[in-house]
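Questions regarding the structure given below will be posed in turn.
Up next, chain A:
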Amino acid sequence: MILIYFISALLISVAIVVLRKRGIVRVLASLFILLQVLLTVYAFSHRGETDLKYFTYDHLGVLFLLLLTAVGTLSVYHGFIYFRYREAGRFCYYHAALVGLIASISGAYLANDVTVVWILVEATTLTASVLIYHEKTRTALEATWKYLFLCSTGIAFAYMGILFLSLSLKGSDLHGLSFGTLATLASSANPLYLKIAFIFVFIGYSTKMELFPMHTVGIDANSVAPSPIGALFSSALVNLGFLSIFRMYKALSGSPIYEWMNHILILSGLLSILVAGGYMLKAKYPKRMLAYSSLEMMGLVAIGIGIGGVGPYAALLLVVVHTLVKSSLFFQMGQVNRVLKTLKLDESGRYMNLNPAGALVLLLGMSAILAVPPSGLFVGEYLIFKQMVASQQWLILALVMILLCCVIYGMATRVLHLLFSGPYVQRDEWIPGRVRWTENIGQMIFLALAFLICFYQPPFLVELIRGGIAGIGG
Partner candidate 1 sequence: MISQFFFIFIAALLVFFIPSRWKGAYTALILTSGILITSIPAIRILATAGALVPAGEWLFSGALPAISIDRLAGFFILIINLTSLTSIFYALGYLRPYSPRINPMRFSIHYFSYFWLWASMILLTVIRDGYAFLVVWEFMTLSSFLLVVFEGDERKTLKTGINYLIQMHIGLLFLMVGFLITGDQAGRTGFDSLSVYFGNHDNLPVFILFFIGFGIKAGFIPIHTWLPQAHPAAPSHVSGLMSGVMIKMGIFGILRVLSAVQSDLLTIGLIILGISLVSGVIGVMMAIVQHDLKRLLAYHSIENIGIIGIGIGLGVIGLAVGNPVMQVLGFTGGLLHVLNHSLFKSVLFFSAGSVYTSTHTRNIESFGGLIKRMPYTAILFLIGSLAICGLPPFNGFISEYLIFSGLFKSLAGLNLYMSIVILSGIIGLALIGGLALFCFTKAFGMVFLGEPRSEAAAKAHEVRPVMLIPQLLSVAAILLIGLAPVLFVRPVMGIAGEVFNFQVPEEISSPVLSNLGSISIIAGIFIALAAGLWVIRKAVTRNRQITMGPTWGCGFTAGDERQQYTASSFADNFAMLANPLLRIKKESDGIEETELFPRQRKFKTHSVDVIKRYLYDIPSDWFLSVLKKIAVMQTGQIQHYILYAFVFMILVFVLTFFNLI
Partner candidate 2 sequence: MIQIGLILLAALFFPGIILRTKSIVSGRRGPGILQPLKDIGVLFRKGSVISQTTSWIFQAAPVIGLAAIMTSLLVIPFANFKALLPFEADFVFFAYLMAIGKFFMIIGALDTGSSFEGMGANREALFSMLVEPAFLILMGTFAMLTGYTSFSAIFSAFHMDGNPYAFIYGLISFYLLVQIAMIENSRMPVDDPKTHLELTMIHEVMILDYSGFDKALIHLATYVKFAVYGSLICSSLVPAGWNTALQAGLFFIIQMVFAIIIGLAESFRGRNKMFRNSQFILTLSAIALLAFVVVLILTQKLIN
């Protein structure tokens, strides 16, 4: 199936570039979504099976594939709307790259081999760059350049990590670096090398996960790319970074460096939240603000994993809900842009009057992303705090709580001003754009799901997450 998927995705992508007609591109993109759904269904129903030697439909992969498919579908839909208001010049490149991006992310989710993951992650960098550059402005160019450069450097770092990994395993009979073999061999490997390998991989993939220390370019990319793409970046791509690190973490967790990795994750998570809190208080663009909130959330996820106990479960739950909420917020930002004709916070205001349905999404989304109940993120936060209390990590608990409050303050201030009060800076005459309320339905569904998780976690979700975290710590 995965082979058919890759080939078809490639064909569709090429066809889009070749055929160029708007209508045909739409049909092809929709076709791709259908393909994506098929893959997801297939993967879900063939859980545990290995395909093409390097791909396994394991719990984690299926879980993230589900999310990707959901976000991707909506992203394509919003892409159509995005282009309705723009000249169609780059319509085909956009969609070709989008198809490529989604396909490579899907592949990376399912890959069971360190190197294959690595290759596909690099592929996402390349396709993503095209999408970031889409608007062809100077800032877009700047973001693209930085993204490309830093991600490539990061990927080189990650590769160093992989090489260290293989160095540490050198001598044992080893063919390929699948996560499974890693897990079995890690306990006997040289811990020092494992540590170096992990830190390199961690830093390398932190570009994708938007986690400290390489969070910087992801934020630029998120804020510059078109909103539907921003949504995909901040959810699916961030998840990819997370998954890559998490798979490595899980594979190495049987080894003596387990505790050490936990500490690294907590350290990085704390720094992430700290940085995010600082930025949140200064953010001038709503999209950047959302990107910082991803940084904060990923920091929390890292802490969750590092704290152990129920932490990993909570972290995965956070990732799942974050995907839903953050993507819908990014989609909404597209509407904000269209209605207010600006993306500066101090020029925007009174969104509630101009686009009530969208404003509702923004309001609900904000309360969801800030992890105040009844957001599904609250469950995750609650469990993480619970674990901190259980393991008596008072200092971390206090720090995280204080910083989260700052984040809430920064974000709530901005979003609420956008929603209710008038702009700080007066602009020249402008006519507010119009948005059909039906565009919000997808976002509403996402948010409803995110809220639902606070009260009720569907059994299949619980099963996928539990399956995903099974085996941590050996």
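Basis for inclusion: all candidates are chains of the complex that A comes from, given by their letters.
Just so we're on the same page, contacts are C-beta pairs under 8 Å (C-beta built on N, C-alpha and C of every residue); 3 or more make two chains touch, one makes a residue touch a chain; residues count from 1.
Here the structure is a predicted model, which is why all the values come from computation and not from measurement.
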Quiz prompt | chain A in this complex - touching candidate among 1 or 2 | solution = 1
Quiz item: If you look only at chain A, which of its residues touch candidate 1 in the complex?
Solution: 146, 149-150, 153-154, 157, 195, 199-200, 203, 206, 212-214, 216-217, 219, 260, 263-264, 267-268, 271, 274-275, 277-279, 281-282, 350, 352-353, 356-357, 359-360, 363, 367, 372-374, 378-379, 382, 385-386, 389-390, 397, 401, 405-406, 408-409, 412-413, 416-417, 419-422, 454-457
